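Note that one protein chain is taken out, while the other chains of the complex remain in position.
The letters A, B, C and D name the chains in turn, as written, and every chain counts its residues from 1.
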Amino acid sequence: MFTPIALEAKNLVKYFPTGHQGLLGRPTKELKAVDGVSFVLRQGETLGIVGESGCGKSTLARLITRLLDATSGEVILDGKDITSIKGRELRAVRQKLQMIFQDPYSSLNPRHSVGQIISGPLEVQGIIPDGGVKKRVQEMMELVGLNPEHYNRYPHEFSGGQRQRIGIARSLILNPSIIIADEPVSALDVSIQAQILNLLEKLQQELGLSFVFIAHDLSVVRHIADQVAVMYLGKIVEMGPSADVYASALHPYTTALLSAVPVPNPKMRGASGRIRLEGDVPSPVDPPSGCRFRTRCWKATDLCALEEPALADAGGGHLVACHHPMEASERAGKPHSDR
Amino acid sequence: MGTAMSLDEDLITTSQQVSVESKSPRELAIARFQRDRLAKWALFVIVFYLVVAIFAPLICSLLGISPYALDGKALNDFGLPKGSFGGISGAHWLGVEPGTGRDILARLIYGARISMLVGFLATLVTTAIGIIVGVVSGYKRGMVDAVIGRITDLTLAFPSLLLMIALTRPIIQRLESFGIPEGNTSRIVYIILILGVFGWVYVARIVRGQTLSLREREFVEAARASGAGTWRIVFKELMPNLWAPVIVTVTLAIPGYVATESTLSFLGLGMLPPTASWGAMLGDSVRYYRADPTYLFIPGIALIVLVLAFNVVGDAVRDALDPKGDRQNIA
Amino acid sequence: MFLFVVRRLFFAVLLLLAVSVVTYLLFSALPVDPAALTCGKNCKPDIIAANRIRLGYDKSIVEQYWLFLKGIFVGRDYGMGQAAFSCPAPSFGYSFAQHECVTTLIGRTFPVTAYLSIGAFIMWMIIGVGSGAIAALNKGKWQDRLANAFTAVGVSLPTFYVGLLVLFSVVIWLGILPFPDYVSPLEDPIKFLNAMILPWLTLAILSAASYTRLTRNGMLEAMNEDFVRLGVAKGLSRSVVLRKYVMRAAMVPIVTIAGLDFASLLGGAIITESVFSLPGMGKLAIRSVVESDLPVLVGTTLVSAVFIVLANVIVDIMYGVLDPRVRVK
Amino acid sequence: MSSQKPVLIVENLSVSFATPDGIVHAVNDLSFVLHEGETLGIVGESGSGKSVTAASLMRLNNSVTATSTGRVVVAGVDVLSASEADVRRLRGSEIAMVFQDPMSALNPYYTVGYQIAEAYEVHHPEASKAQVNAKVLEMMTKVGIPNPAQRADEYPHQFSGGMRQRIVIAIALVNDPKILIADEPTTALDVTVQAQILDLMLALQVENGMAILLITHDLGVIAEVARDVLVMYAGRVVEKADVEDLFEIPTHPYSWGLLGAVASLEVSSRGHLRTIEGTPPSLLNLPSGCAFHPRCSFASENGSRCTTETPLLVQKGPKHSFSACHLPVERIVEIGQKVGN
Partner (left out) sequence: GGYDNTINILTNGEQIAHLDPQRNYTGDDLAFAGSTIQRSLTTYKFQAGDAGSEITGDLATDTGTSSNGGKVWAFTLKDGLKYEDGSVITCADVAYGVSRSFATDVITDGPSYAMTYLDVKGEYPGPYKATAAQQAAYDKAVTCDGNTITFNLKSTVADFNYTTTLLTFSPVPKAKDTGEKYDMHPISSGPYKIESYEVGKALVLVRNDQWDIATDTERKAYADKIVYHFGLEESAMDERLIADSGQDKTAVTAGILPESLKTVFEGDKALAKRAVNYYDPFVGYTNLNVKNLSCLDVRKAIYLALDREALRKAGGGSYTGDFADGFIKPLMKIDYKKPTQLAGLNEDGSPNVEAAKAAMAAAETKCPEVAAHAKDGLKFYYPDTEIWKKALAIWIDSMGKAGIKIKPEAVGDPAQYWPTVMNPETDYDIVRGGWAPDWANASTVIPELFTTGGGFNLTRNASDPDYKTFETKVNDARNTLDRTAQGVKWQELNQFVVDRLWALPGTFTRMQSMWGSKIENSFQWGPFGAFCYGNLKVQLEKK
């Protein structure tokens, strides 16, 4: 654990005002999209964030990249809180901190050529690289596995995987040190997903990048992440080294999540010990008191309703926020033992 | 899993691009447009009208006609054109204007200048304001959007035609006192101004709607993430995506404004004599539906042809620009 | 929902106040002196001065506006002695050109405009939605092109031209109908219909256009929706799917726009009323412009603003009624 | 293979679309049989023709632009050539469908109860109001919607994605169809909800004995649910096998790639995932011969055959696996065994 810290989030909170009521139509409620998230991203490592739809993953990504302003909390980059910087300073930070988006279709401006798209950040930052913009863009294209001759083509002429490569090239052109990837492969076909994951890993190794990698697919995260954080309703419920979390999940939610993933092995069909969660994720407008997962948790007790469990280290940097973490014995029937 | 790993290498082959040679959106749009024969004709009509308008003096002098020359000899004792079909003759191909004997063809050609000028300029002004306001309010949302929204409501709440008429004189006077040349110049400026004041709202609404959906697209966020400011996003990222809806509005707006000019002319707020405009011709001609029906139809048909041409072109352009236009249909 | 309506109404009232201020200011800035206009041909400066006082134009614009506003709620008196008269609340002022309280004038002309608007509305909805549906169901075929051409011409030709063409062709060339001569429907419904059918038709031709477009595009869009496919997959017949699924979805934007169009018609179909000699509010308004009859001008402008603003509120509420997704918020 | 009686027979189905850019051959020469109570899975990448196939089975494709050939026989009726009235009688009663996106599959303007009732009434015009209501509540209860009496009067947008998909399933099953086509029924849902929905479908299948045609791109889902599997690539079936066989000894290079590319929870090591390089072909301009050959690393083993000759679907595996590949059986089994579980 001597790797230096690339980025640190401290107690990040984002509430969205919602619900119009009252004569003047002032919003009266708050949607707690991200509610006190802290993590540390170390240099050259990948932090995977998983969680179901609406749990606040994208909001977290937008908070870190300053696409949204945090309600409270800090994002520390190079020892400095960047949550309230503005103008030139912010623009400088943006060189270091880039983002890859989920949808390779909507994240590329259909009216811009590939060259324009990839060089966009250079233009915005007012950087003219040695050898000219075009050369640099073409280098980037080669790096991500695109044919540099396609410089003048338009996004619709590319397949989903290639488009995602364009997006990646755009995020790399400023030589960032940290990349926040918000579900970069969710929209892609399986065969293409693998190409992109491989590419990201290759880039990380070659360029020494640090990644925050967001996904709802646990298998994908497992593949790429060093550390994993599991989110539920705006909070991190479990976080730790990837291997630990997957092998011995402590939070009931993590366990359920893992067991819900269909296994591509018909022989495992109907395996016992599968945990099926009831119902849906509650509304983030008025989340359950105490532990937010308690409404769907089979282990919940009265305590869970009264007291919110803190995210505490259960050993080896494996953090969990649960009053009744899973025991080793409970995981016995876990379906994912090696075959 | 060792076997799998070795196989991994087997499977990786560098395969070349297999996508068909495809065109840029622009080329694609042009190709789509060119497939539409009707649209090409319509475009030809518009260009023809434009050329005629621009080169009106040249064309008229080539044809040896003038929009101002009175020809009392072509009129009978009642001031109506002599001969049948509104006095159509070798000298006056489309007949003469009742009352003055001026050549209708020449007036139609010159009238196209004013009508198209008003149509195009008014459209330019309304779309320019509309686009900017629409994009800004759609993109900025919040306070800006709310304020613009209230202004929109306010503008829409007024009966525009009534105000247009009521304000003609005072505003023209004001304009002239600002040094805008008296006469038709100040009238054209007024018409464009007032159409602009009331017309931007419609464009702005459409553009705002489009912008609202565009800004949800991730490429806008991507631009922000790379540090782009509002202006860059509005002009570089959003604007290029707004052309399709805007072009359609424009093609409907131009003939619409030509019609408005004629309504104002009908209400006695048109161009000053002896200037010809289609509006004045329409307003004048309806009175001769019995005495000189030929005259009644000539400016009307000229306008209808233009309107249809714009419409066909507008639709074709929209279809051509719509990336999924051709694939959208079931039932 | 209740709060929503209250809030919308509250904003509507604010908006109307703003409209009234702007209208008042705008028209006070007109280079006409109402006092001089009411003073007649053999006018002398002292008469103008007297009239100015009698009409309240001697006061500051703010005070005038205040009196005007007050008049709406408590009525207003003019002049004194035997020549005095008063306009009871709600008073929008007094028209010297027509020797009537503006409210009376509006009250008298409004029904005509209302009949005109309602009839035209029904007609253009039938024509517009009908031709839009035909166009959508025959996308790309001649029916579609025809509907398209029809709408284009409708949108772009000036009202007076279409109106007069309709009038002349139906009445003079074809001789199908007598000349329209407005009679109240309460008096003689047949004559009333005779007088209204052509103006209805004119407005319908002009306005149906945008509805044809809206319906066509709305339906085509709806046809691509998954839920329409599910409707078909349920085994529903084509007509049921079209009606309950496609039309229903296409109707929402149509109804809302129709509400606004209807409201602006209520403010006076100026040209149509003039062409067909209908004694409606539009004609009243245009006349007040011609005669610089400021009180009537302000009054009609405000009344038509009231309709538009109200229609906006109603449309918002309708939106909720029509679209359950909006309703619950 | 199932010995039960066939409920759906598809023979040489081809579907093409006339687009301004040319003819899109979305489905080519597809044949399969679906038996009573059976679950047939179709996997394939985006654009491989899965949804078009599903739509063809109910004749939902646009009649103007789509041309379908072949035969689709349901309850003795050839769906592709029957009259509209005949097809309508089948839709919803014999053969029903669950769509991919529960967010857009329900009509936003009607209550969910109404939409279920409507589906029932079309095929039961004689049913009384009370019967219909009872049926609605029964179905909602069946698909696991708590508090059905109250929720029947709510609108789709008031339901979560999972709940909506349950409603869609209720609509599909209200007439006890013999065939249920589920076109990516869980793709839009979260894993925990996906698990709920899959469980529900299987439970209902057991109860009703219907046949399910499950379309997905998720091999995990296939592995959990399907009995037989069709693997589609570029509008063609490239492999047809029993699910266990497929995972054990896949017999087509594309299947190999697919299985290999799946990031698995179990792979503890990080590092390279196997990939299928290149991108799926354009259906407007399919590669000659085997459509997969430009992405296939084994194509060279067959000389120029792969680029000139379209392989037929023949039995290739040791078991009942059918594959459309020019590689010799031994080579296929050799590689298939390495790739399989």
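Convention: a contact is a pair of C-beta atoms (placed from the backbone, for glycine too) under 8 Å apart; a residue touches a chain by one contact, two chains touch by 3 or more.
Since the model is a prediction, treat every value here as computed from it, not as a measurement.
Undergrad: Of the chains that are displayed, which are in contact with the missing one across the whole complex?
TA: B, C
Undergrad: Which residue, B:Leu80, B:Ala106 or B:Leu175, contacts the hidden chain when the whole complex is considered?
TA: Within the whole complex, the residue contacting the unshown chain is B:Leu80.
Undergrad: With respect to the chain omitted from the figure, which of C:Gly75, C:Pro279 or C:Gly320 is a touching residue?
TA: Among C:Gly75, C:Pro279 or C:Gly320, only C:Pro279 touches the chain that is not shown.
Undergrad: Tell me where the left-out chain touches chain C, residue by residue.
TA: Given the touch definition above, chain C has residues 32, 36-44, 47, 50-51, 54, 78-79, 81-85, 96, 98-100, 105, 108-109, 164, 167-168, 171-172, 178-179, 181-182, 274-277, 279, 283-284, 287, 289-292 touching the missing chain.
Undergrad: By the contact definition given up top, give the residues of chain B that touch the hidden chain.
TA: 68-70, 72, 75-80, 97-102, 165, 168-169, 182-183, 267-270, 272-274, 280, 283-284, 286-292
Definition applied: only the chains that are shown with their structure count from here on.
Undergrad: Which pair wins on C-beta contacts, A-D or A-B?
TA: If we tally the C-beta pairs in contact for A-D and A-B, the bigger total goes to A-D.
Undergrad: For chain A, jot down the residues that touch at least 2 other chains.
TA: Each of 159 in chain A touches at least two other chains.
Undergrad: Enumerate the residues of chain C that touch no fewer than two other chains.
TA: Residues 229, 238 of chain C each touch two or more of the other chains.
Undergrad: Where on chain C does chain B make contact in their complex?
TA: My answer: residues 15-16, 18-19, 22-23, 26-27, 29-31, 137, 139, 148-149, 151-153, 155-161, 164-165, 168, 172, 220, 223-224, 228-229, 238, 241, 246, 260, 264, 267-268, 270-271, 285-286, 289, 297, 300-301, 304-305, 308-309, 312.
Undergrad: Show which residues of chain A lie in contact with chain D when the two form their complex.
TA: 52-53, 159-162, 189-195, 197-198, 201, 216-220, 222-224, 243, 246, 256-258, 260-269, 274, 276-278, 280-281, 336, 338-339
Undergrad: Which residues of chain C touch chain D once you look at their complex with the stated criterion?
TA: Within the complex, chain C touches chain D at residues 225-227, 229-238, 244-245, 248-249, 322-325, 327-328.
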